[in-house]
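Only one protein chain is missing; all other protein chains are in place.
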Amino acid sequence: MITVSQIAKSLKGEIVGDPDLVVSGVCELENGVEGKISFLSGPSYFRYFNTSKVSVVIVNSDFDLPANGKTLIKVGNPVYGFAQVLELFSERPESPSGIDGTAVIGRASLGRNVTIAPFAVVADDVTLGDGCYIGSGSYVGSKSVLGKNVTLHANVTLYDGVIVGDNVTVDSGTVIGADGFGWVTVEGKHRKIPQIGTVRIGNDVWIGANCTIDRGTFKDTIIGEGTKMDNLIQIGHNASIGKHCLFAAQLGVAGSTTIGDYVTIAGQVGIVDHITIGDRCVIASKTAVFNSLKPGSFVSGIPARDHKSRLRQDVIINRLPDLMKRLRALEAKVIKDRERSNGV
Amino acid sequence: MITVSQIAKSLKGEIVGDPDLVVSGVCELENGVEGKISFLSGPSYFRYFNTSKVSVVIVNSDFDLPANGKTLIKVGNPVYGFAQVLELFSERPESPSGIDGTAVIGRASLGRNVTIAPFAVVADDVTLGDGCYIGSGSYVGSKSVLGKNVTLHANVTLYDGVIVGDNVTVDSGTVIGADGFGWVTVEGKHRKIPQIGTVRIGNDVWIGANCTIDRGTFKDTIIGEGTKMDNLIQIGHNASIGKHCLFAAQLGVAGSTTIGDYVTIAGQVGIVDHITIGDRCVIASKTAVFNSLKPGSFVSGIPARDHKSRLRQDVIINRLPDLMKRLRALEAKVIKDRERSNGV
Partner (left out) sequence: MITVSQIAKSLKGEIVGDPDLVVSGVCELENGVEGKISFLSGPSYFRYFNTSKVSVVIVNSDFDLPANGKTLIKVGNPVYGFAQVLELFSERPESPSGIDGTAVIGRASLGRNVTIAPFAVVADDVTLGDGCYIGSGSYVGSKSVLGKNVTLHANVTLYDGVIVGDNVTVDSGTVIGADGFGWVTVEGKHRKIPQIGTVRIGNDVWIGANCTIDRGTFKDTIIGEGTKMDNLIQIGHNASIGKHCLFAAQLGVAGSTTIGDYVTIAGQVGIVDHITIGDRCVIASKTAVFNSLKPGSFVSGIPARDHKSRLRQDVIINRLPDLMKRLRALEAKVIKDRERSNGV
């Protein structure tokens, strides 16, 4: 049983309304449920506030509309507040801990409180920091070094020599450190360029499910601290990804490309090889980036262009049938004028 | 040894020709082989009918061209008829059954005739319905509930608490129930929004290989009954997919988007978050859908537009060089006319 005052305390929020109200769960504002808590993230949701049946709403400190019978908890960042509330209501089971008897562990150095789940393999010369969790069926290749509190969910594959920082999470099915796609064609056959670099992943990185991050040719492929990646993302060899980026699903970054810090990339974007994306760029979904981008660029489309000029262009492209008609009409008019002036 | 009459009987079809003919296998109509059976799915294949060396052809009930020496089996739906024939000629091996001694099974409730293959893990508090098949190396997270006759092929990962209906098949490498991609940025760092919802999959769903279906933030991610999904598909958190949809490979559906029933989506389509795709929409391959679609829409392109107007637009775009020339010619003409009328 969680009360408004308990929630407000853990959020360091200010209560407007009933502190003793018992909150039974979380819900959307739009489809609000009596007895539950929701949040108001911004003006676009104001329209749901009055009609919502929700009992408690986390709002911004400067919220000054009538509470309309609801209890409010005022905080600096309502989304973050709600994130903390979700944690309170989570009933997700604890992961098991300890080293399962079926796991195969080579000559490895294990920190304290390491969990290795059934059928996981930790190869020779691996280092696992304190609190690491190696999920079922996951494979950690030899000479890999994992920092503290690294979680590999079930069926993750790390090839040999991968370097992972602290507090990194990797979702299932992701493959890190497979050979980069490097070939040289000799007499009609593609010969392999050995990939003797590795992958280095910074602290606090999150990598979604079924991603692929290839090892470098001789430089390392880098994922910067604090960067969060969604599912099914491909990072090519020698790529260098900055810090605190957010990448949506199905992104592809080709080899040797450098991406700056705080770059936000929407879904299904493709970025070619050997270019540089500046800090704080924003790339809209489905964009194909063929050229380097200055810091702070906001681009979209195939090929990528400044998003505003892209939108203007789209408007004109939509008017093309009309433009065609006007051109035809004008041609006819000019001919007619000429005929008239020629006295035809 | 399978004869025409046996096949016709199992298809409830009408024979025109030799019922005692022995059929040795299946083949294409175009590259037909004597002694084998093929099918005629529609008028576009008529051109192959006469020249094909195939001996038996499954045709539509209203087929009235000369048989040309071939034996025909007339049915209501030749593709479905052929599908049933393929089953007759399948020599694919039976999967093993029973619970392998190596499998790790927690406090779980197992129905009758459950198969658990080597190195599979079934965590605590899992329910597996009658006839479930858990493939080698697959992982079923705790509190997950699988209905009857669910097949997880090898190396599938279900996180905790995933709910699966009856007669569902999941191909290898697919990951269901990983955390949705939800972050809130606080003082320059991306903090995780807990994902305390789950994934609910309806009856008769088929999910291809290496897909990723994320769990909801607090609502569940839904896959409706009878929907079939190809490989490498991403379904974001809180998405709600309708019934009897067909999704081709590499589709990405972003978070909180709702898709109706009987929606058909071709390959590499991207659909942004928080929109609604109406029932029976058709989306051409590589389309980027940025806005909600009315039921029955047929769209294509980036950004998505009505397919017919898109095709007209493409025609005009192709004519742009010509349009440019005509504009230039007209400009010259108007200047000339003006000069002439000015008596220059």
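Letters A and B mark the chains in the order given here, with residues in each chain numbered from 1 onward.
As a working rule, a contact is a pair of C-beta atoms (placed from the backbone, for glycine too) under 8 Å apart; a residue touches a chain by one contact, two chains touch by 3 or more.
Here the structure is a predicted model, which is why all the values come from computation and not from measurement.
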Sole touch to the unshown chain from A:9, A:294, A:308 or A:333: residue A:333
Absent-chain contact - pick from A:25, A:76 or A:194 | A:194
Have a look at A:87, A:124 or A:339 and name the one touching the chain we're not showing.
-> A:124
Any idea which of B:20, B:91 or B:187 touches the chain not displayed?
-> B:91
Hidden partner chain, residues of chain B it touches | 26-28, 77, 79-80, 82-83, 86-87, 89-93, 96, 100, 102, 117-119, 135-137, 153-155, 171-173, 204, 206, 208-210, 226, 228, 230-232, 244, 246, 248-250, 262, 266-268, 285-286, 301-302, 314, 317-318, 320-321, 323-324, 327, 330-331, 334, 337-338, 341
Against the chain that's been left off, what residues of chain A make contact? List them.
-> 102, 104, 119, 121, 123-125, 137, 139, 141-143, 155, 157, 159-161, 173-175, 178-179, 181-184, 186, 188-196, 210-212, 214, 217-219, 232, 234, 236, 250, 252, 254, 268, 270, 272, 288, 290, 302-303, 312-313, 316-317, 319, 323, 326-327, 330, 333-334, 337, 340-341
